[in-house]
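Here is the structure we will look at.
Heads up, one of the protein chains got dropped from this complex, but the rest are sitting where they should.
Take a look at subunit A:
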């Protein structure tokens, strides 16, 4: 029954090649843009790209974890908004608070929002798409009614808060360091710790995960809390970077985040893909939009290109899946 000895082992490096593919696409894009406009690789331009990527990558990390469990979190843009507004309000009221408190406030607001998402998905037995579409509007609505048309301006915020976005540690901006830390640590946990593998297992086959005795409820809540908390953290970074925060902060971000995750190779049906792939996806999307600006291409093209990338990414996944299935079937049929 198992003539495995006679079969050459198929190489299953396809998932790894997705990350490689993104790196190659990035390299080609940067090369082409730089040839056309050498300033694209100047210090300021690189810095802007990285800073813009940081916020998206932090959110994509949480989203990737949720998508790996075969769920989705559409509320992240609204969570960013409510967190940014909350943190900006707190910091303008209490300018003496240190940065770490601001970060903790953002994380807490986001985690609470994520917890509600998780509870509704798990115990309400409502698909995540529906739950988080609902909370997308809910969290945004709360922010609007709280703000009541007002906004927090940069001159109301303490200097150390605003400087955080521009300060460096050993030449690397704090924002970028935080993003790297978040992406790196989450990738590491998802790869090497039991809980990480359980999250993959849950997305790969939900009924089998239940039967295997995996603590599905705990893990699922954890995934949504992480996604919410990271969106909350992104809210802090957003407020620090842009200084002016109103109730509409982060509107529409959820689609960029999902796009980054999908382009980064996380399968929408869960179970496969990597967090750092999602981080690369965020970088690629950011670089594309700035490259289009540098190349003086109509920015409306940007959306079409992002859309095409998503279709391409999903198409590639399908193609690979079909190929693998066919080659495996052939091997089994002719034993």
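Everything below uses one rule, namely that contacts are C-beta pairs under 8 Å (C-beta built on N, C-alpha and C of every residue); 3 or more make two chains touch, one makes a residue touch a chain; residues count from 1.
Basically, contacts and distances are computed from a predicted model.
Hidden from the displayed complex is a chain whose UniProt protein name, among "Oligopeptide transport protein", "Monovalent cation/H+ antiporter subunit D", "ABC transporter domain-containing protein" or "Ribose import ATP-binding protein RbsA", is "Ribose import ATP-binding protein RbsA".
Within the whole complex, the absent chain has one touching residue among A:148, A:213 or A:252, and that is A:213. Of A:37, A:151 or A:205, it is A:205 that touches the chain left out of the display. Check A:32, A:137, A:193 or A:301 against the missing chain and you find that the one touching it is A:193. Where subunit A meets the chain that is not shown, the touching residues are 1-5, 9-10, 12, 192-194, 197-198, 200-201, 203-205, 207-215, 267, 271-272, 324-325, 328-329, 332-335.
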